[in-house]
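Here you go, one structure.
As you look at this complex, bear in mind that one protein chain is not there, while each of the others sits in place.
Right after this comes subunit A.
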């Protein structure tokens, strides 16, 4: 890597500044009805061993048959990562013994993966962005799950997950801080969710990361890396990197050396600990799976999938900026989830894009966050929010009233226009009514009227009084204009 070193990203050690270098292997569960090589279902949360076929349990004489939908999903993902799609790839066996691995080998892709080099554009706060290289994406089987808490003397195995399709997405070591790493995973997750190829649900283990961390003095060659296995939240990814980088820096500044090894992150203790050293590493004895022919498809298959791809977040963001005049930041917030972007577009269609963005981001997202809800659970539909925006733009209600209206629609529902009618929330634009209120206030406060001539900022007090007297429904612009005229303020 020849990217210039950004001093802001360096970690201060006791003696020197250090650069952390991070590469990631993301395991993303493929969204598909059945497993990679068997017809068993992939549904989450079933009774243990409810979704196990003869193939998944590795019964004698059973053979794997590739699930075409998983292949299509991997190709779609490759296209979403702007990656080279390999029309011929090979499934290999990775051999090791473990009770949750019934075959005694995992079917994976080793030398010839289905997807080759690609890239992901990652936006960082403060408008910066980096391009992270993707080395490869391959398909492989997930393992089952060992259950150690069912009996004091034995462990049990749940094979529901055994054989479920995973995409392993390997990045280049292009990340230089925990923040970049978090942003990369977030962006990758967004792309996968847009594509519909992985739901990205980290709580269910459907997206997990192995994080390779090394440190070096700026400008020096790459240091020895340690791999932190199976980190299952974006927050933990950040913490694990920070913790591991500091551990390595401490060793190096102490004159020690880093041993290449596999480590586990313990979020409770805030430390990484050794799982196995390079010497203890398995010899997986990879070789091409003789039960499966090489996976081959033609360019037309790829082209067909490419034609069916949805608009991806980068393109959508650019379009929101150019078509709706949004700031890149706001556009980025809106496109982070496909459902949010769709919602926004429904609100913005035929309306003021910026105003729509303000309402979606500030009011709707703010309220959803407060309640811990996702966009899918919003009680205010895009049509309802659009109607609220319309009422503001028409001048039927003020921005302040609009917030009250939003609250009513949020908790009680209803057509915003009808609610405004029924509850008399309409803004008073009838100058006669406003003038009467203004006259009454001026008559009742001669001292303030006198002061206002000297101190024009008192206008605000009069506006407040007028709004109070009209129940907030007076058109603020009309109130302002009338007061200025009557108080003689320029």
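The definition used in the following text is that a residue touches a chain if its C-beta (ideal position, glycine included) is under 8 Å from a C-beta of that chain, and two chains touch if they have at least 3 such contacts; residues count from 1.
In this text, contacts and distances are computed from a predicted model.
Taking the options "Cytochrome C", "Tagatose 1,6-diphosphate aldolase", "ABC transporter ATP-binding protein" or "Glutamyl-tRNA(Gln) amidotransferase subunit A" in turn, only "Glutamyl-tRNA(Gln) amidotransferase subunit A" matches the UniProt protein name of the chain that is not displayed. Across A:61, A:424 or A:446, the residue that sits in touch with the chain not pictured is A:61. Among A:283, A:298, A:377 or A:447, only A:283 touches the chain left out of the display. The omitted chain makes contact with subunit A at the following residues, 54, 57-66, 93, 95, 97, 99, 102-105, 155, 157, 283, 285-287, 290-293.
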